[in-house]
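Omission of a single protein chain aside, the complex is shown with its protein chains in their original locations.
Labels A and B are assigned to the chains in the order they are written; within every chain, residues are numbered from 1.
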């Protein structure tokens, strides 16, 4: 298991961590495998979406904040109930296939760490599982 | 593959199953692996979120019911269309890493079975995949 470090600079932010993960995979010399990415936080998430046009990320974050507003109307009194709810809607783990040493992402796909209660220092765990011959 | 049993007591409920899963892992003597948890139901889900303050779970369930109300306005006539929709929003599987025999959860993370059409007897499947050296 490897631990990657991510630093966010805003309360809500999607940070492209694709290169970071690909670099780890290359350094570990992994060829064909399944890569599990796991966020050990309750006010963050991980998703895969378009990275070419930054407006897509902006739209995702705005829609999430529209559906789950940042208000004081929740039961949880720490002021970040919205962040917890977003974490469950987006999810805290993804699986990506690796073939020939490369993450098998689609043409437009990038892997994003989703910060919902930043700015903070965050972690992403990476686990590599073999694939059957 | 192991099958865990969960019993819910409310229509909407998040049940902390972390100890149940850790117990299975310990009994199986698993050290380093990837744990896949899978809910074989279409009106339930599984998520990882904060367990310290029960208000967080309350906020998640209330927001889900606000976004997807329990009404008779759906096409599905069994009265639980809302439960099915929540299941797709939350998801029915998660992956968690295991290291040194312990689930590698974050400080505040607990694993929750999400009941959206209880009370019922439910199941969670657990599959263990090896990690590459």
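The definition used in the following text is that a residue touches a chain if its C-beta (ideal position, glycine included) is under 8 Å from a C-beta of that chain, and two chains touch if they have at least 3 such contacts.
Because the structure is a prediction, the values reported are computed rather than measured.
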item	value
Among B:4, B:55 or B:85, residue touching the chain not depicted	B:85
Residues of chain A in contact with the chain not shown	32, 34, 47-50, 53, 55-56, 58-60, 62-63, 67, 89-91, 94-97, 99, 104-109, 129-132
Chain not shown, touching residues in chain B	1, 30, 33-34, 36, 38-42, 67-68, 74-78, 81, 84-85, 87-89, 91-93, 95, 123, 125, 127-130
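Here, only the chains that are shown with their structure count from here on.
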item	value
Centroid spacing, where centroids are CA-atom means, of chain A and chain B in whole angstrom	20
